[in-house]
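A protein chain is absent from this complex, but the other protein chains hold their places.
Read from first to last, the chains carry the letters A, B and C; within each, the first residue is number 1.
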Amino acid sequence: SNGSTLMTQIYASMVKCKLWSTCSYAAPPEAVVTTAVTNMGHVAMPASHSLAFPDPLFVSLVFGISVALMSYCTWPLSGGHLNPAVTLSMLVAMKVRPSWALCYILAQLLGAITTSALLYGLTPEHSLGEMGINKVRVTSLQALAIEMIVSFQYILCILSTSENRRDPSKCGHLIIGLSVTLGHLIGYTGCGMNPARSLGPALITFVFTNHWVFWVGPLAGGLAAAILNEWVLFPKCSGFR
Amino acid sequence: SNGSTLMTQIYASMVKCKLWSTCSYAAPPEAVVTTAVTNMGHVAMPASHSLAFPDPLFVSLVFGISVALMSYCTWPLSGGHLNPAVTLSMLVAMKVRPSWALCYILAQLLGAITTSALLYGLTPEHSLGEMGINKVRVTSLQALAIEMIVSFQYILCILSTSENRRDPSKCGHLIIGLSVTLGHLIGYTGCGMNPARSLGPALITFVFTNHWVFWVGPLAGGLAAAILNEWVLFPKCSGFR
Amino acid sequence: SNGSTLMTQIYASMVKCKLWSTCSYAAPPEAVVTTAVTNMGHVAMPASHSLAFPDPLFVSLVFGISVALMSYCTWPLSGGHLNPAVTLSMLVAMKVRPSWALCYILAQLLGAITTSALLYGLTPEHSLGEMGINKVRVTSLQALAIEMIVSFQYILCILSTSENRRDPSKCGHLIIGLSVTLGHLIGYTGCGMNPARSLGPALITFVFTNHWVFWVGPLAGGLAAAILNEWVLFPKCSGFR
Partner (left out) sequence: SNGSTLMTQIYASMVKCKLWSTCSYAAPPEAVVTTAVTNMGHVAMPASHSLAFPDPLFVSLVFGISVALMSYCTWPLSGGHLNPAVTLSMLVAMKVRPSWALCYILAQLLGAITTSALLYGLTPEHSLGEMGINKVRVTSLQALAIEMIVSFQYILCILSTSENRRDPSKCGHLIIGLSVTLGHLIGYTGCGMNPARSLGPALITFVFTNHWVFWVGPLAGGLAAAILNEWVLFPKCSGFR
């Protein structure tokens, strides 16, 4: 019959599709997910009550929930690191090979930059503001310390959840989302926590004041978390997977 | 004894009831659940602080929690798609047969329309407002893009949770609820995300300005999620269940 | 040695304690838990920003979380029904024996009344207000309809979670807590949802205006949920456990 012929064709194209996608497994999700997270954060910000001082609870929930969901949806693919600081920590924890780590980071940066470019069309003119660039409201050193603490707890959570990745209960996603929410709740600095997310708007608007804080803070915090978790709290000799 | 006679009668009526309900298994829950969700959203809206600009956090939580709970309570019955966009994506993902999909969509529309009609009696006069019709506060194209993004993440979550339906930990419901909350937090447009929910009030008040956005957006976003999840990220050849 | 003698005495008293507590297993938790929930709700209300119109999000979270936690802590004991409407539904669903149901309801009422009496000492004078009595801000019939809807979804959730009571993942508590939060978020009427909780303050202040709404609404909503869940959606012949 006609219906079953159509079915057969769909199945054939699905098989082809499967072969292609098996090759390109891990990298595309990274780009898609970083894109989505950055996007959602930026779309959410102007929607919150005040633009000059966006409601931190509102923004924190949007970031936390979106990271939890994106982590859930792409779980078995790329391990959920949407962030150069996470990837670096995973490398130090020997949970990702150097070559893969490089791919991930490039995909993350690419995703963040294209998103920031796409943003102009989506955000209403009057609420575009300064495109949600992370601003330093305290001194640089205070901002750096806060970025480190915030990223430290975030990446410690990611390393903890990655232990029981094959665990049937998928609460790890909620843990990671809560951690992102916490980071944005306690961040004075607009909470970078993710160098890729900070780079995107900075490149588009070409404002790089104190931009280094949002690279050094997360990377140092993540490094500290990796060392604490892998070498002090739960030392084990596993080697690269 | 008297007590055990009564017991026997109750058991007999339960057996009869069981036979009848086995036949009409999947369709009634759809109508009940769509009704409940629409209802709760509308009841909640006027209760929030300001009517002209209802507190988005408040409305988002009500929608998210009610979808999570309704999905939990009807889980093994109709698979939890309370929304024509979800049903279309399930059809594309070959997780529901075409004839069932049609039944579901009809039940969803019926539920939404009857609810909107019932609404007049429940809402206090002064807070009826415009019955929570989705309004486009940005340009139509921006609204369309946002509807697509919001529905994309929602239906991607639904497809992800439907993979492990027999999973003992029922966290999937929370994931879906969080996704609905996220959608309402980032939606400029009053967040349709569900054509059935948008149709109900539009029909009752007979205001169809920009109504197409709330059909094209969710359906296109859902289609994109289905293609990404089923054919790119997690391709498999399963056929209809 | 001295230490081990002490240890032996402690063990002996623990064994005695065990025998006594096995007899009085189910009733005391009911009283303790109803007391705690009522208490927390009343303590929370004056702490919220405005007394005339307490922040509904704040109150909703306090009620939802406290019910979730109390349900978690007493789970295997009395099945978690802290509410005459729940107990009635459980009776209709044949999940509790009539004699036990009566005990539960008496314990619930007793707990709520003693709590309301204790309340005078704990709440600061100036913020005592009207002791958080449920007030009808809409017409009686609208209040009744809302009470029914709110209790319907609450008790449907309780019945759903009680299916998989031996489930290892304890997400059922969160579901119940979310349901209580939802009920308080959408309740115009101050959300009774629990006749015991409504009776306590009414008795102490001797204000019984519209008090019947907070009995008829929850009991009717619970009855509807029990019939829907046990006889329509998931019919089965199990008899009393």
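Note that a contact is a pair of C-beta atoms (placed from the backbone, for glycine too) under 8 Å apart; a residue touches a chain by one contact, two chains touch by 3 or more.
Here the structure is a predicted model, which means the values were calculated and not measured.
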item: Listed residues A:Leu69, A:Met90, A:Ala107 or A:Leu156, member touching the removed chain; value: A:Leu156
item: Residues from subunit C at the interface with the omitted partner, ascending; value: 7, 11, 14-15, 17-18, 21-22, 28-29, 32, 36, 39-40, 43-44, 47-48, 57-58, 61-62, 65-66, 68-70, 72-74, 77, 121-122, 124, 168-171, 173-174, 177
item: Contact set of subunit A toward the excluded chain (per top definition); value: 56-57, 137-138, 142, 145-146, 149, 153, 156-157, 160, 164, 167-169, 171, 174-175, 178-179, 181-182, 185-188, 228-229, 231-233, 235-237, 239
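Just so it is clear, only the chains that are shown with their structure count from here on.
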item: Between subunit C and subunit A, distance of the C-alpha-averaged centres to the nearest whole Å; value: 40
item: Multi-partner residues of subunit C (at least 2 other chains); value: 169
